[in-house]
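For this depiction, one protein chain was excluded, whereas all remaining protein chains were kept in their positions.
Entry: chain A
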């Protein structure tokens, strides 16, 4: 059950898995808000105290932005692509709210693959891109570039994935 480091990597791997096993693969995303436990609060308070004490020792005037409240909730968003037949499981976890739009966008593109529709045409995805901030457009550009050679190699990709699953 590996956690992939980047959302792009997660998307590419999931896309390959979907191509190999389109009927059995499912994508589950989980949004969790957790209240910290008593011990976690203590730990955070301890850490905050430590951080507060540090700058005085090193005579540094600036410290990292003020620590959040120790009783703050932790929220995570986890994406999981799972194929029960081969047992392949790909995961990606984030805590950043800014990523949600992009991630749902890639869920949409994977949804198209599930529906056995051709990959998104530029005209269709253009209005979506317009709404997203500039750095995202770059990333999406990357994704599209990476997506282009995939259909040609779909057959071989599928074969590879299946072998992996059998192990």
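By our rule, a contact is a pair of C-beta atoms (placed from the backbone, for glycine too) under 8 Å apart; a residue touches a chain by one contact, two chains touch by 3 or more; residues count from 1.
Keep this in mind: contacts and distances are computed from a predicted model.
A chain of the complex is left out here; the name its UniProt entry carries, from "Exosome component 7", "Calcineurin B homologous protein 3", "S1 motif domain-containing protein" or "Signal recognition particle subunit SRP14", is "Signal recognition particle subunit SRP14". Screening A:15, A:86 or A:105 against the full complex identifies A:105 as the residue touching the chain left out. If you put the missing chain back, the residues of chain A touching it would be 19-23, 25-35, 61-62, 64-65, 73, 75-77, 94-98, 100-101, 104-105, 107-108, 110-112, 114-117, 120, 124, 128, 154, 158.
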